[in-house]
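All protein chains but one are shown in place.
When the chains are written out, they are named A and B in that same order, and each has its own residue count from 1.
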Amino acid sequence: MSTTLVPRWRLKPVAIGGAHMARPTAWALVGLLVAVTLVALFARQLAPYNPIQPVGALNLPPLSAGHLLGTDGIGRDLLSRTLIGIQVSWLSALVVVASGLLIGGTIGLVAGATGGWVDSLLLMRITDLFLALPGALVAIAIVAALGPGLFNTLIGVALVWWPYYARIVRGETKALAARPHVEAAKLAKVGRVRILTRHLLPGVVPTAVITASLDIGNVVLLLAALSFLGLGQQSPAPELGADTARALSQLLSQWWVPGIPGLAVLLLTLIANLGGDAIRSLIPVRR
Amino acid sequence: MTSFLVRRLSTAVLILLILSFVIFLLQSVSPGDPARAYVGANASNEMVAAERQRLGLNDPMLQQFTRFLGGLVTGNLGRSLRTRQPVTADIATYLPATAELVVMAFLIALALAALYALSGALRWPGASVGRGVLLLLATAPPFLLALVGIIVFFGQLGWLPARGVGDFQDPGPFGMQLVDTLVHGQADAFADAFKHLLLPAVVLSIAPAVAIGRVFRSSLHGVLGVDYVRTARSKGLTETQVVVHHVVRNAIGPALSMAGLQLGFMFAGVVVVEQIFSWPGIGNYLAASIPVADFPAIAGVTLVLGAIYVLSNVVVDLLQALADPRVTAE
Partner (left out) sequence: MTEPVAEVRDFSLSLVRNGVRSPVLRHVDLDIRPGEILGLVGESGSGKSVLALSLLGLLPPESHPVTEGRVTVSGVDLLAAKIDELRRVRREVLGAIFQDPMTSLNPTMRIGRQIGEATHDDAESVRLLETVGVRDAELRLRVYPHELSGGLRQRVMAAIAVAGRGERSDGKEARPGLIVADEPTTALDVTVQAQLLDLLRELRDDFGCSVLLITHDLGVADQIADRLAVLHHGELVEIGKAADVVRNPQHEYTRSLLASRLTLTMPRDERFASTSQAGEGDPEPAVSIRELRRSFGVRWGRGSKQDIVAVDGVDLEIAAGEALAIVGESGSGKSTLLRIVAGLDRPTSGSVTLAGDGGPQMVFQDAGSSLTPWLSIGETLGERLRPLKLSRSDVRDRVTEALAAVDLPPEIAKARPGELSGGQRQRVGLARATMIPPSVLLCDEPTSALDASLAKNMLTLIRDLRARIGMTVLFVTHDLAVARLMGDRIAVMQNGRIVELGPSEQVVSAPREDYTRALLAAVPEIVEGAAS
């Protein structure tokens, strides 16, 4: 284990309780991840009612007849709203993580493999500056400037999210590029592009995948917070954070109306974190 | 060490410049019209146009940016569209309460993180339960924690209040209830202020505590297996001596980095927490500015909090350098 200081941008993903998870448990958790994704994809088909239409009595508690999670102050079915909310939150998080990985990963790979001024002066300076800004705040500012809405929110978050991946991928690539097997490939007259794709990229993928999978939970939380503040999808569309915010006044009387969307976020984050840890323990990372 | 400090500070200045530029760009893109803040919503179009001219909003971009920067340096952040007050004045009013909340939350987070990490690395019996609970709590979105906290500690148990900072009419000088009540020697008011502060601060501290704690624990674990710790043990030192003198200082680096990062996230989290607890701070101010697209206010808050974040990272880097002399030799 190296004892050198880890600069801010080099923080590697940390697993819950160490990477020692029994394989069956790990696979079960990965299965959960897949299950949630399927639920998110088919939420509309799974939802019993139209989420934005009032369909029942007002403020029915959970486990009432016909409404598993109850209804809200306008009579909309909470189960349907929560399912669509899960769809929005989960798929948005996946999109943000994927775009961060793609943009940041590519930049990091090129930077780490090229080295020299392209790496330190150009690409990493930009990445460093982005990283030094308070990401969440800038995301709020961006979305506020562009105007609220789901698309703008995703853009705002993606813009501040990629530098993290760039740094991590660049670090891994640089470490790999300094190893003799890359030099040996150069001696074998292997072309630059082929070195990147065949001798560097496969070594970087495990760390990238682990980072991304552990990051999904963070993005879910950030998106929920942004939607809580009113950025993100506008009403009456269901969104987990926003639904909590709008029902705050009912906190002490009908706790389930603001509470259930919040619990849904908790569930998504939990599954994402545990799934990320499972993936981490399943993928062997070379040291 | 001094050259390191100089380098770090100049990078910080550069970052602030970039941040200002980004905010400036966003401002020109944003839909709201800053001139309206000065003349009001009912002003005629001619008056608005005249105000725009007076504010120099039709000048070329570079000139506007220079004026913007000049305004930043002199403390002029424009005028809020919502309150019609200068943004700087608004921020000055609300910042101390946020500072109080963030500082308290950060201290709690550090304490919890230390407990989390040390209990894991030194294998204190029974601590894994506590760590598991903390982990679960950290997975929850802060607003959920706040809701649950209010329901449990206010609704059910009646121990802690649900909103606001208390009834103390604070004459200053700091604008922070906790400190000012001490300054004025008011014990009851202090206790009241503390009770009001406790729940929001704890809610805000959980996620950072776990993030920092996990990193710290992981690096403690890594360092415990390292060669020079073996040397230390071979000298016959006790485990406590080994941990305190050899392990902690070498393991603290990543934890410090994470602490700096988490402070930034905390500034975002504080917005949500303040809204739920009706805490009269900048976060609440920001949250109120968003639905009305009050961009001057949003920009001002982002800049101020951003500057605080950048400067606190300089401090974190300094601490890292003090802990490990190899950092300055880079």
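Just so it is clear, a residue touches a chain if its C-beta (ideal position, glycine included) is under 8 Å from a C-beta of that chain, and two chains touch if they have at least 3 such contacts.
For clarity, every value in this text was computed on a predicted model and none was experimentally measured.
Asks: Which shown chains does the chain we cannot see touch?
Replies: Among the chains that are shown, those touched by the missing chain are A, B.
Asks: Taking the full complex into account, find the residue in A:67, A:81, A:170 or A:199 that is in contact with the omitted chain.
Replies: A:199
Asks: Return the single residue from B:79, B:196, B:217 or B:246 that touches the missing chain.
Replies: Reading the full complex, the residue touching the unseen chain is B:246.
Asks: On subunit A, what residues meet the omitted chain?
Replies: Residues in contact with the chain left out: 3, 179-181, 183-190, 198-199, 202-203, 286.
Asks: In terms of residues, what is the contact footprint of the unshown chain on subunit B?
Replies: Counting over the whole complex, subunit B touches the hidden chain at residues 3, 225-228, 230-238, 245-246, 249-250, 323-326, 328-330.
Following the convention adopted for this analysis, only the chains that are shown with their structure count from here on.
Asks: Write out the stretch or stretches of subunit B touching subunit A in their complex.
Replies: Those residues of subunit B that touch subunit A are 11-12, 14-15, 18-19, 22-23, 26-27, 29-31, 135-136, 139-144, 147-148, 150-151, 155, 207, 214-215, 218-219, 221-223, 225-226, 250, 253-254, 257-258, 260-261, 264-265, 267-269, 271-272, 275-276, 286-287, 289-291, 293, 295, 298-299, 302, 305-306, 309-310, 313, 316, 320, 324, 326-327.
Asks: Applying the document's contact rule, which stretches of subunit A touch subunit B when the two form their complex?
Replies: It is residues 1, 3-8, 10-11, 14, 16, 18, 129, 132-138, 140-142, 144-148, 217, 221-222, 224-225, 228-231, 241, 244-245, 248, 251-252, 255, 258-259, 262-263, 265-266, 269-270, 273 of subunit A that touch subunit B.
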